[in-house]
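For this view, one protein chain was removed and the others were kept in their places.
Per-chain residue numbering starts at 1, and chain names A, B and C are given in the order in which the chains are listed.
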């Protein structure tokens, strides 16, 4: 059970936390137009504050690659030591990230992957496909006797690659147990869009057995819509793992029976790794003296049984 | 002075068009005619809905779903109708909804609501919306900043402020009686829909039956004429933006009840949705002509479109394309129809 | 009927103020004066930039960074200036950029580029942009759909189509020579900036020195008068939207070079950014008055603002608030200045 990378005390206990050389880190991320992205930025800033030797520069969140590129260029001009970059679109930021690396700046790629290994020193990824698989597997485990079950999916922003990956994982996992997604809508990761799309979805499908909702923040809206419809015949699996949902799961009275974690601490981990890399330190619990090239975070399923383990690091959406 | 009958006939000729053409034109231009196209577009949409998923589309719950979805953006659009009729535009509506919802769900406000009454939450939302509208109005009327820029600035500022206040968290509404009342139903119809109906009715009365409404047309249609007629144009402009802000406050309350949250991400792209509904309803973007009934239809058309798409399980991208095509067809149809009935 | 010379002199004397005052007024009202405010706003921004982070702000690379960021949206804004001056609006620019970038980076197009020349990618982007603009123009000029609605429909349709074509995957540009050329530099200045400069210069010449530009002002200022003056209003309107579409095609090429990708998510909210730049530059949203120089300043002001923010490490949300406040202050300042210089 020690697969959880986000346990805060674990890594920081060693001598790595002792102040070292000053590190100037630039951070750029998409617009905080949904809870998870807001949590990412917050966690990143909070993490940076913990270290007296880290100076964090935060650029305005933007969904325009053009503007994000110029933010990275500005960081290069400012001669920062490292850049933690959560690109709106991985491939679109690859060129400028490569440029930063060539300028001797340590680039840490977060969440959305570049398409060139030369563009980042290390990459921290959530497991979007794995998230879908986890959710699908959980749904299968709950519905294994009923082959004609109706499964619905409320996705996030459909034009993002990560949504596609999640949906693919979900579909593949369901296929393994002979289920399929009957109804699917895409919201926009916001509470409001979640409510709106869920309300429509509930009309489209008069009977449902399970719903997977990609994002717990939009899930608040989804649950509001479900409550409005007075329907109770199904269970809901969440995504991302917000504290609210975990508390609901813990209470046991909610329709939400499980959620799949998509860690919102990726940016914070990015800060730590960037600092270690610039200060030429190793990752505490590994024997290896270099920080690994890629770290993929695990997407565990949280249920009533193990919720206490995850609640402390869950994000308050 | 004797009025020779022949003279009167001659002057009738000069000052008004022939009576037959006039009656038809009058009827059509005052509402039924223009709205006929909108009604038709809506009816066609409903027929498509029934044809493709009749079992669910035509049910009571689904109709209520459509209405509930229309309610929030509908209230915002009513406010927008006033602003646009008065010759302005408001890009900050979405941001004002977000800020109002966040401010009305802070710990402090919710504490007040818990201790005393949820009315504190509602009035906070209205106050915040009204205050933002006031700032918009002052900047535009007295600062002489073009509405587009002034409200764009408000958009950025209000959303930023909402993020700061909420610390970018989704704030959950704890007050049960608030959620039960506004999220509930009255005689089988959701409270939200009642609110929309009330706001729309009030909007219609104000726009068409009060001096305030008539002056809105004057300010939007011919500002200089309005000024020369002794209308306090600047004060009126401020009032219009305050009104839009208040509508955003109401919308925030509705959204808080509907989603049980306040959030800085609420109301995204409301500005586009509201303007689209208003314009498709027949209000002139250049001001001076506006219709509440048209706006209501505009909102219903967009919401029904969304519902029909979802019922049919269309992919998101296909929805987009279809939406664009349908809007164009609907408008063309409506225009053709309006032209034919007017010319006949 | 004979004109006594003395009379003429007298009347000139009486009705016209001393020549110096007149010339000053004329100069100020025709450009330098209005732009003076914009120049000042930009200068103030730069002073703030230098004061708060002089070591990086005033360096060559940073200036190039600002210019590079301004280039793409700048080209879009030039096209938008034409459309708005001609009395229209184009909400679909961002979607057209996305669709052009996607279409120009499909496997098929890239294969052509690899086999023959990257010119195929560029011309695909221009063609797609131009074609979308053509559809916009036809719907507006001949279909008589209001520009707001027609281009809103195009926004939805083009973005949806871009998603379908790309299957919502980001498409990587493989053609090295394309990326090297457009992503590279010429005499120390990035190719993108050169393109922006060229497009802006061409735009200025066309708007101010050609019959096409003159007609644009006429159509935007008074459509009926333009029609009766013998201008082919409909054809001209179509041309304006095609021009905007072409600019989006160029912007797509620039974005493809800058990001080395084509994607359906490119160009988000470009419509708002471009309109804001155009309007803050002094072009009238109601048409008939437009300035390319103003637009360029508008774009530079917004881009510099972003740059100064990034350099100064303001908190995320505070940046939003500050942006709103600064826009308002800049516009107020500019107006006050323009008024003072004109009245003196």
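In the analysis below, a contact is a pair of C-beta atoms (placed from the backbone, for glycine too) under 8 Å apart; a residue touches a chain by one contact, two chains touch by 3 or more.
Rule of thumb we're sticking to: contacts and distances are computed from a predicted model.
Undergrad: Tell me the UniProt name of the left-out chain, picking from "Acyl-CoA dehydrogenase", "Sugar ABC transporter ATP-binding protein", "Hydrogenase expression/formation protein HypD" or "Pyruvate ferredoxin oxidoreductase".
TA: Per the UniProt record, that chain is "Sugar ABC transporter ATP-binding protein".
Undergrad: Missing chain touches which shown chains?
TA: B, C
Undergrad: Of the residues C:118, C:217, C:241 or C:270, I need the one that contacts the missing chain.
TA: C:217
Undergrad: Where the complex has a chain not shown, which of C:49, C:147, C:245 or C:288 is the residue touching it?
TA: Final answer for the missing-chain contact: C:288.
Undergrad: With the missing chain put back, one of B:189, B:228, B:269 or B:329 would touch it. Which one?
TA: The missing chain is touched by B:228.
Undergrad: At which residues does subunit C meet the chain that is not included here?
TA: Answer for subunit C: residues 1-4, 7, 10-12, 14-17, 21-22, 25-26, 29-30, 209-212, 214-215, 217-218, 221-222, 224-232, 288-289, 342-343 touch the chain left out.
Undergrad: Residues on subunit B that touch the omitted chain in the whole complex?
TA: Counting over the whole complex, subunit B touches the hidden chain at residues 1-3, 6-8, 10-18, 21-22, 25-26, 29, 205, 209-212, 214-215, 217-218, 220-222, 224-232, 288-289.
Criterion: only the chains that are shown with their structure count from here on.
Undergrad: In angstrom, rounded to a whole number, how far apart do the mean CA points of subunit A and subunit C lie?
TA: Roughly 37 Å, centre to centre.
Undergrad: Using Cα averages as centroids, what's the distance between subunit B and subunit C in whole Å?
TA: The separation of the two C-alpha centroids amounts to 30 Å.
Undergrad: Mind pulling the subunit C residues that touch 2 or more other chains?
TA: 159, 163, 168, 315-317, 319-320
Undergrad: Among all residues of subunit A, which ones touch two or more of the remaining chains?
TA: 32, 41, 158-159
Undergrad: Mind pulling up the subunit C residues that touch subunit A in the complex?
TA: For this pair, the touching residues of subunit C are 53, 56, 59, 61-62, 65-66, 68-69, 72-73, 159, 163, 168-170, 172, 179, 183, 255, 258-261, 263-270, 303, 306-307, 309-311, 313-317, 319-320.
Undergrad: Given the complex with subunit B, which residues does subunit A contribute to the contact?
TA: Counting only subunit A, the residues touching subunit B are 32-35, 38-39, 41-42, 158-159, 183-186, 188-197, 199-204, 206, 217, 220-221, 223-224, 227-229, 244, 316-317.
Undergrad: Touching subunit B in the complex: which residues of subunit C?
TA: Touch residues, subunit C against subunit B: 91, 139, 143-146, 148-150, 152-161, 163-164, 168, 272, 275-276, 279-280, 285-286, 315-325, 327-328, 331-332, 335.
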